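Showing chain A:
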Amino acid sequence: MRMSKIVRFGADVLFGAIVIFGLYVIMHGHLTPGGGFQGGAVVATGAALVIVAYSYEEVIGMIRKTVLMAQESAGLVMFAGVALIAIGLGTTFFFNFLANSGSLFGMTVPFGPNPGELNTGGVLPLMNIAVGIEVWGGLAIVILYMLSGIGKTKEA
Partner candidate 1 sequence: MIDPFYPAVLVLVILICLCFIRLILGPTPGDRVVAVDTVNTLTVASLVILGLIYREVIFIDVAIVYALLSFVSTLYIAKYLGGEL
Partner candidate 2 sequence: MAFATSLSSGFGIWDPLLWVIAIIIGLVIAWLLWRSGVSSYKKDTEQTRPYLSGNAEPPKGEVHIRAGNLYWGFTEGIKGYYQRIVPLHTGIATDYLLWIFWVAGILLVIVMVV
């Protein structure tokens, strides 16, 4: 069943905030504490918040399992793909080929205390995004699947 109207409205409002905050955590993984896992977990918790505020039947109308599953696969493929590109470039698996290259995410960082700049880190932000997408999908779908088991009696 759904929770009361207040909780539902609060969840709706907070979901957006949590998503943008989770994406912030993912994007700034190489500058501040956080990263793909943490940010993905934050967003997935946001999804859990929406799931708890509404009933299961309503939720599966809003959040689709197949989309989440595809998201998870896509994140992982992107992660492994970024790592594989390095082989294509003639270096090793998981080589950070973008770091200090000057292109996207390729700014150099001087040694020592500094606030950091988003446009650094090489492939690390890409991997953060990939892992974030994967963890988001994975943890949200776990909760959805576990909810689907409630109240279902044994079949056949």
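Everything that follows uses one rule, which is that contacts are C-beta pairs under 8 Å (C-beta built on N, C-alpha and C of every residue); 3 or more make two chains touch, one makes a residue touch a chain; residues count from 1.
For anyone wondering why these and not others, all candidates are chains of the complex that A comes from, given by their letters.
This is a predicted model, so every value here is computed, not measured.
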Query = Quick one: in this complex, who touches chain A among 1 or 2?
reply = 1
Note = chain A residues touching candidate 1 in their complex are 1-3, 7, 14, 17-18, 21, 25, 31-34, 38, 42, 45, 48-49, 52-53, 150
